[in-house]
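Every protein chain but one is kept in place in this view of the complex.
What follows is subunit A.
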Amino acid sequence: AAAGKMAALGSGGTRWRQAWLPALQQLRRGSKAVTRHWKAMHLQRQKLLAVTEYVPPRPPVPPRCRGVTAWSHRVPCPQEDGLARVLRRQLEDTLRDSRMVAVCQYNSMADEDMATLRHFLRRHNIHVKFVLNEIARPVLAQSKFRTLLPLFVCRNILLVSPEARAREMLRVLRGVPQVNLLAACIDDTILSPQGVENFARLPSLQECQGQTVAALSLLCSQTSSLLQRGPSHLTALLDQHIQRLRGAEGATEPPQG
């Protein structure tokens, strides 16, 4: 038994060397591969991870030179909406068919007041239209009302009418403080509020026509009176003379009688 042990320990001079196996030797100290805590990495591994990090592709033109800001990705791309198309077409038809288009600023008012206003304006054939700026702006930019674009900022309404009844419109709007007239386009002429007032004070078309006719025929109407001026003057003088003679005769008679 002793001899066997001796043989097992080392057979003579040759000793069986234990190979150094890293899988066994390195596990003598330290934790297992999977730990609850974040196991410290070997420096070489850390270096390897640092070298092999992700490098994103760089565009040839930096995004800030292309006009990309922090807020540009938040603006949603305009999606063509059926409802928007319908509203746009309606607005185009309205603008085409109306002679007078008045842009007013609208402050919120009660529904009843709004209904009353609509009623009074409708009596004079003026229609009240609420417009959304995001639809109105592209429509106006392409039409002849380009100058009215800066007005479409806040809530606004359009008063459209196929006939230009500015006086009645102003009278109604004067009684409503919540609706302020900003500008109007009457017969392809853009007018400011003062211009609208002046337009309202103008006489109507028939009166103007009558005045023109009267002015033109004034000279012609004066011709007959001019011709008759001489004889009429003579007639007047003779009448006066007769009266004076009659007055003289009458003065002499009463002293006789």
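Criterion: contacts are C-beta pairs under 8 Å (C-beta built on N, C-alpha and C of every residue); 3 or more make two chains touch, one makes a residue touch a chain; residues count from 1.
Just so we're on the same page, contacts and distances are computed from a predicted model.
Note on the omitted subunit: UniProt lists it as "Large ribosomal subunit protein uL16m", one of the names in "Large ribosomal subunit protein uL16m", "TRIA1 inhibitor", "Septin" or "Glyoxylate reductase/hydroxypyruvate reductase".
Of the candidate positions A:32, A:64 or A:174, contact with the unshown chain belongs to A:32.
Residues of subunit A that touch the chain left out of view are 22, 32-36, 38-39, 41-42, 44-45, 48-49, 51-58, 79, 81, 83-84, 87, 132-135, 150, 153-155.
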